[in-house]
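With one protein chain withheld, the remaining protein chains of the complex are depicted in position.
Going in written order, the chains are labelled A and B, and every chain counts its residues from 1.
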Amino acid sequence: MSVDILEADNLSKRFVVEGRSTQALDGVSFSIREGCVTGLIGPDGAGKTTLMRLASGLLVPDGGSLRALGLDATCDALKVQAALGYMPQRFGLYEDLTVQENLDLYADLQGVPREDRRERYNELTRMTALSGFSNRLAGHLSGGMKQKLGLACTLVRAPRLLLLDEPTVGVDPVSRRELWAIIARLVKDEGMSVLLSTAYLDEAERCDEVVLMHEGKVLMQGNPVDLSAPMSGRTWAVKGGRLRDLQARLSGKSGVVDAQVQGDHVRLVMEKADMSLDHLGVESMEAVKPRFEDGYVDLLRAGAQSTSHEGMSFHAVAENGGGPVIHVENLKRSFGDFWAVDGISFEVRRGEIFGLLGANGAGKSTTFRMLCGLLPASSGSLKVAGLDLRHAASVARSRIGYMSQKFSLYGSLSVMQNLVFFASAYGLSKKARRERLDWALLEFELEKHADQLSGSLPLGYKQRLAMACSLMHQPDILFLDEPTSGVDPLARREFWQRINALARSGVTVLITTHFMEEAEYCDRVAIMAAGRILTLAEPGVIKSRARTAENPEPSMEDAFIHLVEDAEKMREVA
Amino acid sequence: MLTRMIALIYKEFLALLKDPKSRLVLIAPPMIQLLVFGYAATFDLKDVQYALYNEDKGIASRELVAAFDGAPAFRRAATLQSEEQIAPLVDSRGVLMVIHIGPRFSSDLLSNKGAPLQVIVDGRDSNTAMIVLNYVSTIVERFNTQWIKDHGLENAPAKLDVRAWFNPNLESRWFFIPGIIGMLTLVTTMLVTALTVAREREQGTFDQLLVTPFRPGEILLGKALPGFIIGLIQASVILLIATKWFDVPLLGSLPAFYAGLSLFLVSGVGSGMLISSLAVTQQQGLLGAFLFMVPAVILSGFATPIANMPHVVQMVTLIDPLRYFLVILRKVFLEGAGFDVLMDQFWPMAVIGAATLALASWLFRHRMY
Partner (left out) sequence: MKEITRGGSLMRLRGLVKKEFLQIARDPSSIAIAFLMPLFLLVLFGFGVSLDADHLPVALVAEQPTLDSDDFFSSIEGSHYFVPRRFLNMASAEEAMREGRVNAIVHLRADFAKQLSSREGADIQIIVNGVDANTARLTQGYLQGVWVKWLDRRAKAAGRDMVMPVKLEERVWYNADVKSRNFLVPGLVAIIMTLIGTLLTALVMAREWERGTLEALLVTPVSMTEVLLGKIIAYFALGTGGMLLSVGLAVWLFGVPLVGSFWILLICASLFLFAALGMGLAISTMARNQFVAGQIAIVGTFLPAFLLSGFIFDIDSMPSIVQFITHLIVARYFVSIVQTLFMAGNVWSVLLPNAFALIVMAVFFMSITWRKSKKRLE
């Protein structure tokens, strides 16, 4: 019954930017079946977006052919575009138009007859839970709602093939779950075929089939289980001592592919099944079921030399008493009559990794900006290293490092120029600057790219550079605002290894994230909703609280959704 | 502190000049514009096309016509044979002026009766029309004086003896080119400053900058200085072109010029930074720059004298920094003015600069969300 709805044959595409030529796609062949969800997985620069754009006729391939819905995507671009739906990574909603006006526009463009519209709109807004917002400007929606509206616009006229380019980047777990529910319904009820790219590997597991890409080539295609199955017997849960130290000790040891803190244990992936673990010297270990992610890491790490960042040299932070490094009490901030942050209190200890979680619009970023002194608080008190940064002398700001979610770098400056600028901005002396530059280039493996414009770096390198810039002056406290948004799993791993090393040398880290698995790497997390803190505890405690009869082993994501939905209900009652 | 500032300024320069497109826009157009506008902006007439309808055959009319043909301002484009030909020619802008000499011109002149000379001018551009009439009356005046002398007639009891100071040949180019220096300098400072904060806001680097130990004042200075320096260099190059290529005399003191230029740049950069700190997006920055620049040029007295404006409008021009700078430019270039005469122009620009910069720096901190 299944026929091929998208067929690539020896597809290749090359881009030339500033004299640098990159082979985005290199002899890609695959086909995807009708009526199922296919996941396009791969690190940054694997060629996922290029493939999507080729399929929708927005690019012309250099070689090979691509047939979508039985039509050549290049020659019959208009016909293909009429039949498929494509939601780009950053769906271009007109932010100065309302939800309804955006829908109207796309209904007009897709030629949906006027008499069919009411019904279709009702269906879409019900599905995306946007019914109450039709007169709100799209620019005033939260990130998750924007994505859902983008999807609704793509779906005004039900396409046969739906292409989604990283639809869940920057979307909180609740909205993410809703998006997936919508996709599942479309496939089941409307018989739609979906091709989506994603950086979340747990999402890959939900696909019927995955295509794994790397550096413009297809590494593997098949059922997600095909990737995790060979891993059986190689995955372990290890316990003992401080987990962060344990993980640091394990990763980099021979035979170890991957070691990750996972709640109350370290998850270990070995090179081979039934390898002896004796040389690792661990107290207790237990075999666990392999996941898709294990297979992915194994596949991509094979060949690539895994480097450990645990030895990341960093100054020891001076002890300054035992008091909390960050102290927030009854902090409030309003925009007009809307309270973005509505009375929150918490403390962060020295050397702690403190996670701030919450749906889009929960008030995380506002809290962050207040802590960094970028935004004045409406009321309440906040102290960072004993000072309110908004009023403190500018030198006090050199004790903190800040990395924003957009990896804010000067795109027209080279990697080196960015580093030099930030080093000088913090007043490093010539000698110290030289040392830190060498350190940054070496530690973040940026030597090769030192003269490249930072704007043309791949996303993973941008993130590294942004982090290097925020560490040039060896801050005691590090603020990281969604530092891994859109970054692929391998780069995320490296990132967290670095964060762990920093925390072990005494740096205090405050971080926001949408990846719930990352919340498990934190010492403590605070979950926010509607400007308040719902709960503040260790990840394990939060998970155990969400334990129910039908879900005895809840993930962090389950716990999060459980908490947020409860809070919603409470508010509705009140 | 100093290292920090140097790094910041260096970064701003890199951000401005590293992009070849943006470098081109900053450097090439001002030079080209000065050359083109320098020739275009003039009220001096050259080769104005006129038509002659001469019904008189006498020698006197021929002498008068020779006077017109000899003037560099006029060029005869048509010689008409009948009155009906006049209207279509003027209507279609074939000629700007028609000189009509009646059939009795020579005989009237010889019999001392006073001969009328009809001049028809296209008034669509009233300013040009006025200038044409001025030229014509000068030619006729000269003709009359010569006629009186040659025919031994009685002189008029009084005659005018006109001299022009500072610009003896009344070349309007001398008036406009210093003005263009001011105008182009304003445009460049706007290009450099008006979009810079909005661009960093859109890219998210502005937050990054604010969490470093830089004080808002320092960031402002770092952003303002490149505009100032580029403006300074550009104005100097344009000054060189103006004096060497267009031969506009520079009589006054260079220190006074540079003092005025510096103050003007401070006020211009201040206005640019103010627009920049108000704008959330680059588009707003650009339109803001326009909404400032267009009135600033029009009200500066560049083409239309401020003295001719109504009182209320004259009050509005008081907050236009270009107004003061144009006075300085013209006085320094043509009148040889020094510091003493220019104090009245210096302090308002200093006030505008200080006010806009202070406001921009306040907005830096208070308009961050």
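Here is the rule we go by: a contact is a pair of C-beta atoms (placed from the backbone, for glycine too) under 8 Å apart; a residue touches a chain by one contact, two chains touch by 3 or more.
Just so you know, these numbers come straight off a predicted model, no measurement behind them.
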{"item": "Hidden partner chain, touching residue among B:121, B:181, B:211 or B:256", "value": "B:121"}
{"item": "Omitted-chain contact residue, chosen from B:245, B:290 or B:339", "value": "B:290"}
{"item": "Options B:7, B:190 or B:322, residue touching the unrepresented chain", "value": "B:190"}
{"item": "Among B:66, B:313 or B:354, the residue in touch with the chain that has been omitted", "value": "B:313"}
{"item": "Residue among A:6, A:99 or A:112 touching the omitted chain", "value": "A:112"}
{"item": "In subunit A, positions touching the absent partner", "value": "53, 56-60, 77-78, 81-82, 84-88, 90-97, 101, 104-114, 116, 137, 150, 153, 157-158, 160, 190-191"}
{"item": "Missing-partner contacts on subunit B, residue numbers", "value": "21-22, 25, 29, 33, 36-37, 39-49, 64, 88, 90-94, 96, 109, 112-131, 133-134, 136-137, 140-141, 143-144, 147-148, 153-172, 174-175, 183, 187, 190-191, 195, 199, 282-291, 293-295, 297-299, 303-305, 307-310, 312-313, 327, 330-331, 334-335, 341"}
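Going forward, only the chains that are shown with their structure count from here on.
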{"item": "Of subunit B, residues touching subunit A in the complex", "value": "1, 3-4, 6-8, 10-11, 14-15, 18-19, 203-215, 368-369"}
{"item": "In the complex, subunit A residues that touch subunit B", "value": "335, 369, 372-375, 389, 394-395, 397-398, 400, 402, 404-406, 408-413, 417, 420-422, 424-429, 469, 479"}
